[in-house]
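For this depiction, one protein chain was excluded, whereas all remaining protein chains were kept in their positions.
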Amino acid sequence: MSPIIQVSDLRKHFKLARHYRGFLGSLRNLFTRQYRLVRAVDGISFNIEPGELVGYIGPNGAGKSTTIKMLAGLLVPTSGDLFINNHIPWRDRKSYVANIGAVFGQRTTLWWDLPVIESLDLLQYIYRVPAERFQRNLDEFRQLLDLDTFIDTPVRSLSLGQRMRADLCAAMMHDPVLLFLDEPTIGLDVVAKERIRQFIMHINHEHGTTILLTTHDLSDVEKLCERVMIIDHGKLLYDGALEILRERFGGKRKLVVDFAQEYETVEVEGAEVVARDGLRVTYEFERGTMTASNLIGRLSTLFRIHDLEVREPDIEATVRRIYEERLLEK
Amino acid sequence: MSYVIGIYRRLISVQIRSQMQYRFPFLVDLVATGFITISGFVTLAFVMQRFGSIAGWKLGEVAFLYGMVETSFGLMDMIFSGFDPGNFGRQTRLGRFDQLLLRPVDITLQVLGSEFVIRRLGRIAQGVVILILALTMIHIHWTFVKVLYLPVVLSSLIAFFGGLNIIGATISFWTLESIEIVNIFTYGGTEMMSYPMQIYPHWLRDFFSYVLPAIFLNYYPSLYFLGKPDPLHFPTIAPFLAPVAGFGVLGIALAFWKFGIRHYQSTGT
Partner (left out) sequence: MRLFIELVKRSFQRQLTYRAATFAGLATNFFFGMLRVAVMIALYGARSDVNGLSLRGAITFTGLTQALIGFLSLFGWYDMMNSIYTGAVACDLLKPMGYFTFWLAQDFGRALAQFVLRGFIIMAAYAVLIGIVFPQGIEQWAAVIVTMLLAWLISFAWRFLVNLSGFWTPDARAIGRFGFVLLYFVTGFLMPLRFFPDWFVRLCYYTPFPHMVNTVVEVYLGVLKGPQLVWALVKQASWAVLLVLVCQLTLRAGVRRLVIQGG
């Protein structure tokens, strides 16, 4: 089975002229030539198999949105090969776009003054979705995303969470094989985020939709993605399993223990006490030197334990460490 | 093909339905835009009453020019509002254009269908009224050819102004700002074409004959309809060049637009 996304040595360079704004400015642009070469995407390569759910993360200005725009067919690459779903995205735009979906967190793809259901009907016509399939999808997504409360409401009156659910539904109505999600949970509360994540998992598992997820919210990545790609300064720093990322760069893990009774000293070998609050003690331990079960074993022979919890390092902290300490460049 | 028409029809219907939701501003605007046209005409009528004629053209004849321009510009403004240069740069900056690129439909068609400002009907209706008024005031010897040619001239005018709009939109694409200079050609153009163009200084006339062929779109066809002699002594075919001028400008504008889109796709601004 060949990968659905094949990216090879993809580059996008922008020649930024010193930008004068406005009409006079663009006249001036015609006469002066002062360029600065910006390597937004500087030679990245990866393959994605059908059905994968991949996270794509990086700091602002790293080249994330430029990559996504190229993958979506909105930008023509400067060089490199791009082959997605048997298409060269920017070349065969119309036939390529008919089989993919995209949701951008910042703006809606729906028509502002129309009730949601009418937007969906219009999209049915545009994507030429057969009536039967459309109805089937509508019934399924309606229920999963709980759209009935606002399906007749114009998009302009929707809350952010409702709009996002409507956008997700709209993006899936034509059964795309590939879905680009750009910041789908941005600005949402915890409950709404969870509902969106459930939906994303559902369509990935049940429909086999390949999903590329760009996000700043690393708990999205943790909950959804097994594979994550990190981009910075236009280069791919990491491409692999989330677990391995955590293992190699995760740093210290924590064990939070609720003791059954008061103890004077709670020191134990192989771990460091980092917080103490009544009966609750937090230990920190290195992944390499001590396993969680080992530590738990040791503690339980020394003390009476009421409850405990293993806390993995915050992926956000991990990724930040990677950027800051340039761990992946070693 | 029916798919294309169906898309356009649906996109337009979305626009109309959206606008109808805001009934009050719609009605007010309808009256307001009509008022501009009417007041222009009343001004013209009063002035002509005092002066009798302008360069040998009487009120009815000038009103004919005025009515042709107002009707066609109003129609263009309604149909081509997706390309309105005043708005287009801002919409692109907001990411509207990217959204259109993600749909499996021809881009030009989508931009055309993205706006359809029905309040322009005010101007169109007034333009038609003035045209009819003009026709009652003057005496045209109607021939079969003339009757056929009138809608041709109107559509050429629409194509011409539409082309100007598209050029303006393409420029604002690059600069991401609204381009005010285009107003010279659209609003200035309509004002200019509402009078017999022989009154203008030769450098202005030359520009609007050889660079932007506006003179062939209203002035020369009107000479033909009204049976007036040509003081500028252009070749006798001049009155019939309207479709060439109008659709020629539109064609060039569309080519420029397509070039602009390709440029956008490769630099992403």
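All chains are identified by letter, namely A and B, in their written order; residue positions are counted from 1 within each chain.
We adopt the following convention: contacts are C-beta pairs under 8 Å (C-beta built on N, C-alpha and C of every residue); 3 or more make two chains touch, one makes a residue touch a chain.
This structure is a prediction, so every number in the text was calculated from the model and none was measured.
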Only one of B:Y3, B:F46 or B:F259 touches the unshown chain, namely B:F46
Of the residues listed, B:I16, B:A32 or B:A255, which one is in contact with the missing chain? B:A32
Residues in chain B touching the chain absent from view: 22, 24-26, 28-29, 31-33, 35-36, 39-40, 42-43, 46-47, 49-51, 54-55, 177, 179-181, 183-184, 188, 191-192, 195-196, 199-201, 204
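Just so we're on the same page, only the chains that are shown with their structure count from here on.
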Hey, which residues of chain A end up touching chain B in the complex? 12, 14, 21-23, 25-26, 66, 69, 72-76, 90, 93-95, 97-98, 102, 104, 106-107, 109, 111-114, 118, 122, 125-128
For a test of understanding, state which residues of chain B touch chain A in their complex under the given definition. 3, 6-7, 10, 14, 17-18, 21, 94-95, 98-99, 101-106, 171, 174-175, 177, 179-181, 265-268
